[in-house]
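Only one protein chain is missing from this complex, and each of the others stays in its spot.
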Amino acid sequence: MNKSVILVGNGGHAAVLTDILLQQNRSIIGFTAPENQENRFGIPYLGTDEVIDSYNHTEIELVLGLGTTHVSHMRAKIFNKFKEKGYMFSSVIHRSAVISPYSNLGEGVQIMAGNVTEAFVEIADNTIINTSSSINHDCRIGKHCHIAPGTTLSGNVTVGDFTHIGTGSTVIQNVQIGSQVLIGAGSLVLRSFGNNSKAFGVPAKEVL
Amino acid sequence: MNKSVILVGNGGHAAVLTDILLQQNRSIIGFTAPENQENRFGIPYLGTDEVIDSYNHTEIELVLGLGTTHVSHMRAKIFNKFKEKGYMFSSVIHRSAVISPYSNLGEGVQIMAGNVTEAFVEIADNTIINTSSSINHDCRIGKHCHIAPGTTLSGNVTVGDFTHIGTGSTVIQNVQIGSQVLIGAGSLVLRSFGNNSKAFGVPAKEVL
Partner (left out) sequence: MNKSVILVGNGGHAAVLTDILLQQNRSIIGFTAPENQENRFGIPYLGTDEVIDSYNHTEIELVLGLGTTHVSHMRAKIFNKFKEKGYMFSSVIHRSAVISPYSNLGEGVQIMAGNVTEAFVEIADNTIINTSSSINHDCRIGKHCHIAPGTTLSGNVTVGDFTHIGTGSTVIQNVQIGSQVLIGAGSLVLRSFGNNSKAFGVPAKEVL
């Protein structure tokens, strides 16, 4: 049986996750946030993240509800902090996502509605694959990434850790995108980009 | 039980709606058009729109089959004319559309195949949300709009009334698009646009 979850965060991304969890009849104990806020689903506020320590790490799972719109280490920090304390992060996958049984998903991966993930795709821990995205065969996506809504990664695309691929982007086959890369929204990626680069446009060019 | 419907129009958009209605085993009485035309599903021609008055408004529903490719008041005129006479417009939603139970849809909304509509989205009366579109959390879309195929609206995008978002467009989070706005096909919308503006391109710029 699935364990009850605590949701870290209370913004728009957390709302999307809550929607999925409720459709899956997952039990949500409550949410954490820097201060008490209204929750639109009526989920109770538990306190700041520190309150999680009062729950036994074998009895609950965490869901990381913070969204990102650029390269950010915030999600990684929270993920790693609670992993070190022994907590598990629940993966959250919308029922409509079409995920190949020959793909391989890490811990705490979040895959939103309308996604296609093909054979031999690997998605590492704590990465967000957002709505209506298409991750084609043999793509390998690192940890703590965000592949934003409406993005297409053709076959055999590699993406490092902490990388953000902006909304509505298209990446052609065999391209390698490094770690901590920001690809701006609406970009067309025709070539590889190394670690720490920022690129955008049609075709995407590096911003120095 | 669902009421029988009369389809207003006989073009390509009407054909898509008919396909959905037939898959849902809805009974279609016939279609209206300025003159008698062949219907590819074998649905009978009833006459011009005036023939609708001869049907009791409590016994049938209307489906507005006119498509649009730009800002147009035609759909609104027909919608309002028959609403004033007491007729209801049936919403038509393809079975494959993934619509959050926490979204809110107005009367006569048409949502085509492959769409994703997330939590806390509001879509007002008589708006078309076309194929393979992605409407992310907290978007609010006005009346009589057309969100064309393959469009991505990121989270918390606002769209006014009568607005047309062209095929394959991408709109980033938190953008506000006014009423009677035309966003050209393939546009990347990175900023807000006020009422009555026309914009297109990557990134979209206003055409004066």
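Lettered A and B in written order, each chain numbered from 1.
In this text, a residue touches a chain if its C-beta (ideal position, glycine included) is under 8 Å from a C-beta of that chain, and two chains touch if they have at least 3 such contacts.
The shown structure was predicted, so the numbers you read here are calculated from the model rather than taken from an experiment.
Of the candidate positions A:74, A:119 or A:207, contact with the unshown chain belongs to A:119.
Within the complete assembly, B:96 is the residue of B:4, B:80, B:96 or B:174 that touches the hidden chain. Take subunit A: the residues that touch the chain left off the picture are 98, 100-102, 114, 116, 118-120, 132-134, 136-138, 152, 154-156, 170-173, 188, 190, 202-203. Counting over the whole complex, subunit B has residues 12-13, 15-16, 18-19, 23, 40-41, 67, 69, 94, 96, 112-114, 130-132, 148-150, 166-168, 185-186, 201-202 touching the chain that is not drawn.
Here, only the chains that are shown with their structure count from here on.
Here the C-alpha atoms of subunit A line up with those of subunit B after a rotation of 120°, rounded in steps of 5.
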